[in-house]
Structure formats: C-alpha cells, structure tokens
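The structure under discussion is supplied below as structure tokens; questions concerning it will follow.
The complex appears here minus one protein chain, its other protein chains still in place.
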Amino acid sequence: MVEQRFADGGAVSPLGNRTFDPVVVVAGPGVEVLEHSFTDQLDVRLDPEPAVLGALGDRLRVAIPAEPNRVGRDGRRLALWLAPDEWLVLDPDNLEDDVARLTMEGGWPPDVTFVDVSAHRTLLELRGRDARALLARGCPLDLDPRVFGPDHCAQTLLARVDVILFRLDGTDAFGVLVRASFARYLVAWLTDALEGFYA
Amino acid sequence: MSGWRLAHGGLIDRSRPVFFTFDGRRLAGFSGDTVASALLANGVDVVARSIKLGRPRGIVAAGTEEPNALIAVEPGLALRRATEVELVDGLAVRSVSGRAPAPAIDETPSEHVWHHADVVVVGAGAAGLTAAQDAVAAGGRVVLLEGGHAAGPLPDGLVDAADFVFLPRTVAVGRFDSNMIVAHERRRGTPGANTAARDRLWHIRARDVVLATGAVERPLVFADNDRPGIMLAGSVGVYLQRYGVAAGRRAVVFTANDSAYVVARDLQAAGVDVVAIVDTRVRPGPTADAGGIEVLSGHVVAGTTGDEGLASVLIVPRDGDADRASPTVVEADLLAVSGGWDPALRLLAHTGARLRYQPSAGTYGVTEVPPRVRITGLAADVNGGVGAFSTLDPVWLVPAPDGSLDRHFVDLQRDATAADIRRAVDAGMRSPEHVKRFTTIGTGNDQGRTSGTNELGVLAALLGTTLEQLGPTTFRTPLVPIPMRVLGGPYRGELFDPVRTTPIHGSHVAAGALFENVGQWKRAWAYPREGESFDDAVLRECRAVREGVGIMDVSTLGKIDVQGPDAGAFVDRVYTNRFSTLKVGSSRYGLMLRADGMVFDDGTATRLADDHFHLTTTTGGAAAVLDWLEEWLQTEWPDLRVRLTSVTDEWAGVAIAGPKSRELLARLAPNLDVSAEAFPFMTVRNEYLSELPARIFRISFSGELSYEVYVKSWYGRALWDAIAAAGADLDVTPYGTEAMHVLRAEKGYVIVGQETDGTVTAADLGLDWMLSKRKWFIGLGALDRPHLTRPDRRQLVGLLPDDPDLHVPEGSALLPSGGLGTAGNVTSSYRSAALGRTFALGLLAGGRARIGSRVDAQVAGWRVPLDIVEPVLWDPQNERRDG
Amino acid sequence: MSGRRQPLDPHLVERLWRTPAPKPAYDVVVVGAGGHGLSTAYYLAKNHGITNVAVLERGWLGGGNMGRNTTVVRSNYLWDQSAAIYEFSLKLWESLEDELDFDVLLSQRGVVALAHSTHDVREIKRRVSANHANGIDAEWLEPAELKRFVPIINISPEVRYPVLGGSLQRRGGIARHDHVAWGYAHAADRMGVDIIQNCEVTDFLRDGDRITGVQTTRGPIAAGNVALAAAGHTSTLADRLGIRLPIQSHPLQALVSELIEPFLDTVIMSNTVHVYVSQADKGELVMGAGIDAFNSYAQRGSFLIIERMLAAAIELFPIFSQVRVLRTWAGIVDVCPDASPIIGPLPLGNLYVNTGWGTGGFKATPASGWVYAHTIATGQPHELNAPFQLDRFRSGALVDEHGAAGVAH
Partner (left out) sequence: MLLISCPWCGPREEIEFRNGGEAGVAAPEPDAEPTTDEISGFLFFRSNPKGSFHERWNHSHGCRRWVSLTRSTITHEIESESQPTGRFRP
C-alpha cells in the first residue's frame, strides 16, 4: 500500500489525476464518469473455507462473500468475488493499516496469499440516469437492477477491455475497475460513445 | 403516365408537401411518402433500365422485396430501394440499373447496443402489436421491432408501458444461437434526424421471440411479365391505402388466390376501372368476393404488350391449347398479380432451420417451430395455408402462345428468365443450388424475395418433378442488406482496438519518441532529435548505453506474482531450467516451451521468498503466458497449491543501462550499497528511492552493467523524471525498443517472436544448456522426436557481410549452395555503433557446424555472401555485464 | 503457340455432365465431388488413363467449400515444401482454361498481404525473400507504392494499425469457383468419369486390412482404390475405420456485398486485422474473415467475427463504409495442427486421404488433384506431396504455415 503522504509526492493516476478526490473525466447530460484515483486494492487468494473466510472478513472489516459474483460491503470498503479462490478487497480511503496487520500477524493457512494490486487497476465511477445505457454500448452483461443488484459484481468486457463491474452503492452508480494501461483507451471510447449518445 | 394521387385517403400528411428530384426531375410528394409512392403519384412508370437487357422497369412492390426501383441517394450515393426511402425536402436520388455507383465515405460511426429481453416481437403489424400487448400484460421486458417507418400509432396499453421498448425503422437482420436477435436501427437520414444521429446495431438476448413478420407476395411467370405497370396486387393495395396512390387508371387483376380480390374491389372503389379479375383457379376460394367485377376463372395472362409501359394484357384459358391462338386482348395500364404468398420466416433459417415446401399451403414453410419461438399473424396463416392468402394450386409457369421462355422473367433484378433455367437443366443441372449459381437468380440485393420460390416452381415444372423433391431451402444473414459501417460500429480509427500505454507514455511523447505497436501496447521505438534520422537516433541511443548510461521504459513486460507452498515446484515445471534451488533475493533467466517442445516465451524469475516468485514475460506474451500457466494449474495440476496473479500494470519499470548506471543508481538510492560485491548480477533489492518503495533488479538485456527499477505504476512518471534529473550531467539518454533490439542482438540474446516462430527449439537457439537434465518440464517429452534431433535443423548463428556498411534486410533468405529453396533466414539485422559495422543473426540449416564458413543471403535478387560466426559479438566473456 | 481457342462459356454448353446411375464397381472411387475430388478424377483419367472412376457426392457437386470460398489464387507460401506445391498449382491455373477448354475466369490481378507492425514487416519480407528463393514472383511495396497500386487503400499513420507496407504477388488473383468445379466435372465426365450426386458414403467395404469399396445411400460400390476428398467431413469417414486424423473442422465465414461499379482490381489480405477482400467481376465485394475457434459442421459462425472483420475492412478502405453486406455464409474448413494438408495413403490398403487444406484448398485445386491422382495411380506420393504425409505428426517434421495461411488459425 502506498502511504497517503506520497500521493502528492509524484503519484499520477492512469488518467493523469494527482488527487484522492474523485475527478470527472467525461460527462454528458445524464451521465458522469469519474476516476477515484489511488484506491487501495488487495488481491486475496485462499481455498473457500467458511471459517477462514469469516476470520479474514473480521480482520479486514468487510464480509468476504462465498457466493460467486457477489460483493461484501462495509461503508466504502468492498470485497468483490472474482473467482472461487480469489477476491478483491478495495477501499477508496485506506486499507493499508489493516493489511499491514494481516500480513504481520499471519497465522493463515499456508495457501492464503495477499497481493497488493492497488495500482494495477483504477476505479471509474459511472453515475447518472444514463449510466446503465452507456455501459450497454459496449458491455454484453444484463445490468438491469432486477438482475444485477446492489450486491452483484462481475468480470466482463466493456468496449473489448476486461473490466470488473459492480454497483457502487444502492443507487444507479456503477463502479468499473479497469487495468491502468487500458484506462485511457476506455475513457476515449466512453467519450466517443457519449458524443453520439444525445444526438 | 398511369399512376395518380387520390383526392383523399392514405396516411400521408397532405398539409406538408415535400419536394425532391429523381434523375434531376423536380417532383412533389407529401410528408409520409416514400420515393416509390411519390414516383407513382407523379405517374412515373419507368424507374430503371434492367441490368443486362436494358428493358424498361417500373415499381413492382412496396417493401424490401422491390426488385426494380433501386436508387442512389445524393450526395453519398448510398444504394437504397425507392420503397424504403422516406421523402424529405431536398432529397435528390438517381435511378440505378442493378449495380451501384461507388458510394462516398460516411465517417459517422454506428452504435452497438447490448440488450436483454424476455420477449422480442418482430413486426409491428396488427398481430405484432397484439403479441406485444400480451407479453407486456404477462409482465417482463418486451421489445417490439418494426422494420418499416410508417408503423401505426401504438395502442394505449403500450405507449406508456414500463419495460417496453418500441424500435421503429429497425430490422432484425439475424437470429442467432439461443435467440440472439441482431437488429439494425436506421437513424441516419430519417426525417427530422439530427445529423449526428448514429445508426444502431442492437444485440438482443431474448428468452422468447415472436415472429409477426408477415408474408411476401409472389409474382406470376408469364411472357413479358416485366413491363412497367405490372405490380404485386398486395403492393397495389398498400399504395392505395397507405399513400392514397392509385397505380393505374385501367387495371386487370391476375391472381391464383383470394387475396387479390380485396385489392380489385378497393381499386374499383377508388375510381380505377378494373376490367377483369383473371383467376387461375376454376373455382375461386370462399373469400373471393369480386364485388361485381368480371371474373375470368380458370384463365391466365399469357402475355402483355406495350412500349415503355404496359398497354394490354393477353388472356387465355388456363387449359385448352386451341384458344391460345386467339387470346382475349384487354387494354390496361396496370396489371396487379398475385401468384401466391411466402411466409417471411427467413429469420428461422439463420440458425439452421430448413424451410420445406408445404403442398397444403403452396409455399415454403416450417412444420415445427424452434423452441422459444412463436409465429403469429399473416406469417402463421400463410405458413399454415389458411385464409385468403393460401394458394393451394399455384401456377409456376404460364406457357407463351409461341412456346418461348426467354421473356418469362423470374428474377427481374438479375434479368434472369425461365429460358435461363431451361439452359441450366439442359446442361445437366438438377440441384436448385446449381441452377441458382448458373442463372444468378436470387443473388440480387432483393435477396430473391420475389424470385426464389418461383425459380423452384419453374425448375420443378421443367424437370417434371415436384417442389418437395427439390428439397428444402435455407437463407443466410443478413435479412436485408446492411451497411458495413453499421456492423463495424464505434470500433474505428484509434478506437479500432484497445491501446495500452505505460505510466511513462507522456514523457516519451514529450521527448518526441516514435512509437511501435507491440501487441496492444504503444512502445517508444526511438527518440529522434530535431533533424536526426531514425537510424542515427538508434546509433546514438546504442552508443549512450555502451559508453555512458541509457534509460528505457520496461513497464510493458508481463509480470506474474506466484505464491504458495508449491510455488518452487510449479516454477520448476514451467521453465526448462531449475528454479527450486534459486536463493531468495536472486533472479534467473528462464525459458518456457510449448508442450510440443518449441520455444514459447522467456523472461526472468526472481525468488522473493521461499514460497513467492516474481516472473517476467515478454511484452507480447504476457496474457498468453498467464493463461497458459493457469491452464496447467487448473486442468492438470489442481493438487499444486499455487496462486498466480497478474501484476503487470501494478509496477512501472525503468531500465538503467550502461557503464555509468551504477553511479546513477547510487545517486537515486544513496542508502543502497551498489558495489559489485554487495549487489551482484541477477539479484534483487528492496529499497526506498527518497520516500518511494522500489524493487531494484540487477539484470541486463543489453549486455552492459544494468539495473531495472520498479515502483508502483502511480509513480512511474515520477521515477522516470527523477532518474533523468539525477543523471542529467551523465547525459542519461532515453533509448527505445529498436536500440534495445540492437544491443541484445550484439550479445546474441534472442527475442521470442523474432528469432523464433513456433518452429524453433531451445537447442536451435544454442540454449540447450538451459534444458535441465535433472527435472521434468513442459515440452520435455516432445524434444526427442526424430525431426527435433536432426543435425541439419536451422540453428542460430551470427552473420557478417563483407561490406561493413551493407545492411542485409531482416527476413532475407539464406540460400543453399545450389538449386531452389532456402537454407534459413536472417532474423535480426542492424547497424552496430559498438562493432562499427553491420551484423545479423539468422537461423541456418546445420548452422553451428558451419561457423567459420560462408553462406549466401538473397538480397533483392542478388546473392550476398556472409561470414558465419558465433552469435555473440559483444563482450563474450560478460565482463561488462557482470563487473 | 498460335491463338488458342476461346474456352467454353458454361452458358453455351449443351451438357456439362451426365447424371449416371452408380455401377457396381469402379477402379477408383473418389469420395467427395468438390474441387479436389473432381480434379483428382480428371487427372486420374488424363495423366494415368484411369477412366473407370466414380466421384461420389452426398449433395451437389462443388457444393461444399468449393462453392463457398473467396476464390483467391496465389502461391506465396513460406516454406519450401508449400511453395513448391502451391507454385505448381499456380502454373496449372495459368493454363487451366486451355487444359479444360472451359472458362474459369482466372484474373491474375495480384494478391497483396499487408503489414501493420514491425513484426509483420519482418515476417512478410521473409516470405517475399523465400518466394524469390523458390522462383516465385513476389515484391515488397512501401506504403506509397501500395497506395499507387490500390488507390482506395488508407495508408494514414493515424489509424490504430497503420499500413507499413505489404507484399505483392502479381501472378496471384481470383477465379470463378463454380466454373472451376463445372470445368473439371465437364472434362472428367467427357472422359468417362461417373459423377454421382446425392450419393452419400455411409461406410466402407473391407477385406482384412484392405478397403474393397464403399457403402452408400444408393447401395454398395466396389472399388480398387478409395480416395477420400471430403474436406471437413473426412475425419467422420475415417472414424468409421477407427483411423484418427489430426484434423479439426471449424467454420470459416465469408460475405458478399451488393453490386458496385468496379473500384478494387486486386486482392488485399491482412493477417493482423483478419480480413481479405476482392471485387468479383459482377461487382460484389467478396470478403473472408478469421476462422471461428470452435469446432462446427453447421456452416455458420459467430456474427461478431463478421462485425470485427468489417470494422477492419473499413479501416483499410473507408470507401466501404456505406457499402451494404448482402449475404454471409460459412464453409467447414478442415485444419491440421500445422496449417498444412495431408495427401497420401492411410494405414489400410487401397485407401487414400486428401485433407487438412484449411484456408488453402481452392488455390491448391489443380495441384492437389494432380499429385493425389499420382499417389493413387502409383501407390507412391508424388515428390510434391511427399512432405505432406500423416507420419509427420509423429516425426515432428511439420510444415508450419500459420504465418502464411490466408488468415490466422
């Protein structure tokens, strides 16, 4: 994890932002796309033993969902199911201290592993009444709230780029995690899509 | 001049006249007209000359089945049908004779949309609207597609229904596996459309599909059946009802079913003089109400006369040759024909369903419908052969009095006649597919809507067989022609394919770098200075690394985090050389083979802890390598407790290479002991650069003293700039991939994908020393196959032209001493600043044994002799690298 | 030579072929009346005097891949073995109209292969040089030269994958697939070969380790030799004999546009962006795409591949933007692991196979028939197909043409 004091020490997000505060990168009448720069992210791998999941959840202060494609939530801290033995824990504020403790204290089964992937992907937020329609321009997933609810997440494609999609909160705002090297392309694609959107 | 506009009626807005030009003629119509209806209303009967014979042709139909009235729309000259282009003020169109002029470029992209529905209803006619209402009432998400533009007003139940999407001007172009409906929504150029409007290509996943797609009327095949004024009866009715246009003043109706009787009555009511209804049937059907019009039952139209347009029709009894000599001649400018109807069920065929001839319905249809698909309305009636549209006793070919067939047109757009079908039969063809290809019937842009069934009917008649015996027919996507730009969608220009850039990309741009595509990455290729050539820039960059210090962005290298109790064992299996013995804090160069023993990828593995490795891969191979390792783990070795995580984008990396790199690193990491003893080659250190946590590898792909510094990618740009600043007085020089390629080639280091092409083994590259003898690895079992151990395999060698300035192009063939063929090829070739000459690497048959001798390369047709040398030309003792 | 006769226009031929009933026995039974089966029968008769031959076709002759391909003819393959057989084929193409006295509409308008990366440039130049070494015409064109040769191509550096140059084989081009099938059928029929359509081979007649004939939907037919030429269906037939072949059958999609006035007078292919295109004499654009990754006999693939291909085509040719797609379809291509064919005897007596042509089948039609006929008539592979035997998958002596195949497999 990177300590906050480095954020103004040369940290630049994949979209060129230098602040922790969400920055609007493109917007239209009914939709806004923001980047939440420097969101701490931890890749957690383990065999899905309920006991271990529970203990880990306690330690990370967020429920680790056993059910596929679901999100555990505690305030702004999220735990996304990625695979039967993989979760992504993210927190726009700070995950560092908990993780430091995690790794220090140890005591986990030998195949439990943690990888800091905070800078591997950046977090976009798509919000507004047209957010879902905009995603539908390039994402094959059914994002109807009755199908893809607040506790759902999914790995899929958006504009032919791998993304992790989830509902940022109860509202119509979506979180889109995209790998750093693809972020500029994805925003260019969203910008182009928006140009035609309100024609 | 035969067609005319009725005083009232139709769905057009008579308060809004619209002016347009057709082949330069200025004409008027009304809002709500199509070009076709307006042309008819203006009495234009000749709309095109036929493609082969140049015969005059008029409007035949009112929809997508129209074969004749092709137009090019100014200014883009996009090809359309007059029946599908809505009239807008200032519209300018020109007639087309079957083949379109080259259209202009339209750079407006289209939108692709993914959608999900419980029910998709195709067709918004009465039956479609009912189906949509039912579906909405039943709850769930409903989409209603209407290909046409003039769909009636939506019923109340639908207008404000939630979860209901109505898409007018939207054609379902295809139905694919599991009810995937792909539909084209026309928005460009539609009345009132914003010029920025983009056409949409919908991809709709539907649980259920309802086909309310109607039916297409068939013409009848008789002599001179192509004259302007001869139209499909149902279409004549459409022009009457929807556009308030009568297609003629004096009409004859020629039908084989009851459906045309309504049209006859409506024409009569509209003031058209309907002389007679010629019915092929001796006993017309129950719904055949002529309303007082004379009916000649059991008769056929055997021919027509006329100059540009229809003048008269020749009527004879269907049976009884005697009367053929003296047909009844009736003057008429309109002949409304109905040979029967085909249900519009092509969407079913797109996923493999075959349409078979149904004698009970007199058409091609289906007896069983695919799961989760329903057919309703006219399509269902015609398919089932019920009601006024069923044609139980179709007449496929009306003989001409003189027995000729060469003016019996089957495909008007292709100018193909029954005589062409006869020629195919005479040539020995029996299959409808052969006949289609021989005659080109059905290959026009009307996709054979009005000709396909008649072709088979005529063929059966000529072969004296039945349509059942001719077998089923099938149809291909798209349902109607669709512009390529709509299929291409938004993926054009820079958006054609995802672009990957590193965190340091901006610095390269600022430094004036040229970029090359490596996979999806943009990599800095070289940094030419003002007025400096590419080659000179590369030489300068190489010299800087050999003599001073250079820096390169290596962030694109694939990086895989490998953890778990069995990490060591796993890494041993996937690399050819041994890693389980590697000390923590050390790195090793590793080679991966495919299962067939061919070189797959290379990189380094660094042991960060007993159960923790950090792997690097080639830039292009990163994704494939991770997939490959995951595949073995999941499908072959589930017992291994290992986790793989891609951290490619997590880390940004900068290589610092050259004799002065140690000094530069020392400035960056004052607390780090960078001495050769404390920080030897192929080891790693974790260190803070100012306050920035960094992972520093002492590693080299240039053959010089060299380091690779990695930080969280957020800090990549800061790292690059910090290094540049710290090394300013050392003249630190950014170098690109081209210089890197030269430097590694001087050292004889291979690049996977350049020295290898999937047919090269480790031994071929002189890397057999990397094949562990003491452990198993992927590909091992394939290595002793006979052909892989032959001494004459193509092996890596160095190659030097006599002329130190001659650059042998990469890819040049290495030639055998005599005869045709190749003995190998040049894989890499560069000008070397360090060697002061050009040099090359190549793969040469039995090359290693030939070191010291010569071989000819073929350069632009000449044989250029080369010295065969060891592939390592720079610092073979590795003193510079390891010192 | 003095002015050659005008080849026959199929539309002027009284009869192209007979519709014979199967005889109880033939010297050779060829299974499959596609281009390869028909040319094999023709060369058996013409080169080896074996005319007691039946070509059995489950559907209609030329109705499989022969009638579904994009009709490209070229010989610029990478490896010596492939170059030799494809170049021999191209030479046969160049005299085919005389040979068959039939109009096959061969148009040597040139075939261009585009490079979009430094890697492409290296590999395509490698192919050009190897072609020279094999006596095959090939040229490297810089972007500006390409633009002169194909004025409608977009060489702007602004696109995602700019055109960095390309190879040109001027002797390459297109021919009319149906005419080729009909021409071989006509010529073979005239020499007494029975072409029997609607006759599906359902099994084999065997005597120990020897094949003695075939079982068909129209009864048993005895044969001195049985030669398989059933493309994507070959492995299904081989399964009946318990013979495993390294063949996978995949959809290969193609499409035509509506008719346009001529504006493209060469063949362009791009391996990197997966598209190849030409304009047929009638005026329609004919395009082919990449192979669908999954196995299928359904003669249809994923529509997304069509969408991808057209995005690529518009990048290369912006003028296509408004041209409309009229019809898409797919063939079933039989693909070997090394993208090269298998032509030779199978481990049972009197049984031969010709399969695995992938995307190369049409252009190989004449040579394939020639060497296959030789192999059947003499029991020994011709020198040109000797490298393409089944045992190479054991020895490892593959002829890996993935790079040179029309589209990436």
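Annotations
By written order: A, B and C. Residues from 1 in each chain.
The rule we apply is simple: a contact is a pair of C-beta atoms (placed from the backbone, for glycine too) under 8 Å apart; a residue touches a chain by one contact, two chains touch by 3 or more.
As the structure is a prediction and not an experimental result, all values here were calculated from the model.
Note that the undisplayed chain, when the full complex is considered, contacts A, B, C. Contact with the chain not shown here comes from a single listed residue; of B:Ala782, B:Leu806, B:Leu820 or B:Val872, that residue is B:Ala782. The chain omitted from view is touched by exactly one of B:Arg14, B:Arg205 or B:Arg837, namely B:Arg205. Interface with the hidden chain, as seen from chain B, comprises residues 176-178, 180, 203, 205, 351-352, 573, 595-596, 627, 630-638, 776, 781-782, 784-786. Panel shows chain A; residues 47-48, 68-69, 82-85, 140-141, 154-157, 162 of it touch the chain omitted from the view. Residues 233, 235-236, 239, 244-249, 293-298, 300, 302-304, 337, 393-394, 396 of chain C touch the missing chain (whole complex, contact as defined above).
As a convention for this text, only the chains that are shown with their structure count from here on.
The geometric centre of chain B is 22 Å away from that of chain C, both derived from CA atoms.
Distance from the chain A centre to the chain B centre is 32 Å, each centre being the mean of its Cα atoms. Between the Cα centres of chain A and chain C there is a gap of 50 Å. Among the residues of chain B, those touching two or more other chains are numbered 112, 491, 494-495, 497, 499.
Contact of a single residue of chain C with at least two other chains is seen at no position. The touching residues of chain B, counted against chain C in their complex, run 76-79, 98-107, 112, 174, 176, 182, 201, 350-352, 423, 426-431, 433-434, 437-438, 440, 443-445, 447, 476-478, 481-485, 487-489, 491-497, 499, 516-518, 525, 596, 753-754, 757-759, 782, 785-788, 809-813, 815, 820-822, 825, 827, 858, 861. On the chain B side of its complex with chain A, the touching residues are 109, 111-116, 141, 194, 196-198, 203, 205, 490-491, 494-495, 497-503, 506, 521, 556, 561, 563-565, 611, 641, 643, 645-651, 690-693, 712-718, 721-722.
Against chain B, the residues of chain C that register as touching in their complex are 10-11, 13-19, 59-61, 63, 67, 80, 116-119, 122-130, 132-135, 158-161, 178, 197, 257-261, 263, 273, 282-283, 298, 300, 302-303, 306-308, 310-315, 318-329, 392, 394-398, 400, 402-403.
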